[in-house]
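The next block holds one structure in the form of structure tokens; read it before the comments.
Yeah, one chain of the complex is gone here, protein chain that is, but the others are all in their spots.
== chain A ==
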Amino acid sequence: MRILSAIALGAASLLSGAAGAETIRIDVIDRQVVPPPILSNLIAAPDDLGLAGAALGLADIRTTGGFMGDDYQLTQTRVAPEAPFLAAMQALLAEGARLLVVKAPAEDLLALADLPEAADAVIFNIAVDHDALRGADCRANLLHTTPSLAMRADALAQFALKKRWTTIALLEGPNPEDAAFAEAIRRAAVKFGLTIAGARAWAFDADMRRVASEEIPAFTQDLPDHDLLFVADERGDFGRYIPYNSWVPRPVAGSEGIMALGFSGVVENWGAAQLQGRFRDLAGREMRATDFAAWAALASIGEVVTRTRDADPAAMRAFLLSDRFRLSGFLGTPLSFRDWDGQLRQPVPLVTDRAVVMTAPLEGFLHEFSELDTLGQDRPDTACTQFGENG
């Protein structure tokens, strides 16, 4: 079967008459970081996180391109933790790279976006969920295909409200990303009318694999009564030891238990099973949110080129932000970009390790224009002023 398909593919590309077409360059950039220490040794992020999603996106848009006479080339750049990031980016931009799909921390993303030679580039942030990047620190040339923290927190708040588990307690880890997630949950609680009955800061340095069953009941014992226990532990450090060890039996949400993620290996409806199958064949593992964000960036580029026959970055950005752009993203509803902050308007699956519990926005959360905008920063609330032409 595989041999047959290869022969047939050759025939198809001959037919499409792709000769003479310009190759469209896309860059995927992985700014490597030294992973922080966590309590469990079991789970490490895959080495090709994000890159594998981009590779699948390339394969998908290349197939379409084969019929349209478009070709794409994906240039992969990995910048080691100790290597200077900006110098590497300047070299790529000097080569003509203008469509950049980037997995890098927020400060690197901003430094890249602020390079004069990147002013006319389109940069896709596939990994950082900071709200500031969609708010006060937004950049006109920076789009986001991964959901923001506010979107994730709002998705969980909608879930809590839907279940009428409206009194919540919060366990907050010691890291900046934990504080940011906890803050997003506090804002979502206000937005959706949940009560935060109590909060505790995680302050243990014992090895929880040995003593979780003793420490965590005591740690959670004096929390006020609550329906749902939120855990802000974005590195996956202590959160995994909370379920089944808490003083009172309560479901866990946030960084553990039920999680609001851009994507996960358990998403299967809306044709996602096919996407997952293609991804597993390619990467030998399950698709994660960062992979999906990279796939969505490539798929967005391909969609614009297919519809407009134009790969110019400025034209592409304009089309991406227009209401003519509709991406089929295996989440049951068309995806598009918010023209006030560059965030991909996307449903957020609420998942456990084994299943999708629900997909936000949940039924009944209404919006004047798009129910997807009940998640995250809406147009009237945005602190972003870089997309000014759209008000």
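Here is the rule we use: contacts are C-beta pairs under 8 Å (C-beta built on N, C-alpha and C of every residue); 3 or more make two chains touch, one makes a residue touch a chain; residues count from 1.
One rule holds for everything that comes next: contacts and distances are computed from a predicted model.
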Among "Fumarate reductase iron-sulfur subunit", "Chemotaxis protein CheA", "YVTN family beta-propeller repeat protein" or "YdbS-like PH domain-containing protein", go ahead and choose the protein name stored in UniProt for the chain not displayed.
-> "YVTN family beta-propeller repeat protein"
Across A:90, A:333 or A:386, the one contacting the chain not displayed is A:333
Chain not shown: contacting residue from A:63, A:76 or A:175 | A:63
Contacts from chain A to the absent chain lie at residues 1, 4-5, 8-9, 11-12, 15-16, 60, 63-64, 67-68, 271, 274, 277-278, 306-307, 326-328, 332-334, 370-371
